[in-house]
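In this view, the complex is presented without one of its protein chains, the others remaining in place.
Right, subunit A next:
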């Protein structure tokens, strides 16, 4: 009596399964639903719409802490508006990148050993660039 399936029948079954479960199995047959990019955002809060003042107020020195808070919070609102104006850069990005590049070399030179320091001077085009090649131990050939 033979229990189980023959190796042949097993192979056939496997092949059939593979046919069914092909790669296409994992994709739905629906048409592509493109979500329309909406340019409208919904907000339920009034704080976006109107610039409202801070809710706690004190007048004529009744509560000094609250008066301090009033100045802080209302100034914060105005400061945010001012900050939104464009900030001018003192140093342009390219110049910053260049400086940084050479800076790495100069500081690296400080920590390099005496032998390595010689490597730093070779590449000078006005820039100091360290060479990455190091002298490794070479096994003597017979």
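Methods note: a residue touches a chain if its C-beta (ideal position, glycine included) is under 8 Å from a C-beta of that chain, and two chains touch if they have at least 3 such contacts; residues count from 1.
Keep in mind that, in the parts below, contacts and distances are computed from a predicted model.
Chemist: Assign the chain not included in the display its UniProt protein name, restricting the answer to "Exosome complex component RRP45", "Nuclear transport factor 2", "Geranylgeranyl transferase type-2 subunit alpha" or "Ribosomal RNA-processing protein 40".
Modeler: Of "Exosome complex component RRP45", "Nuclear transport factor 2", "Geranylgeranyl transferase type-2 subunit alpha" or "Ribosomal RNA-processing protein 40", the absent chain's UniProt record names it "Ribosomal RNA-processing protein 40".
Chemist: Thinking of the whole complex, not just what is shown, which of A:49, A:97 or A:138 touches the missing chain?
Modeler: Answering carefully, the residue with contact to the hidden chain is A:49.
Chemist: Residue-wise, where is subunit A in contact with the chain that is not depicted?
Modeler: 38-63, 66, 69, 73, 81, 84-85
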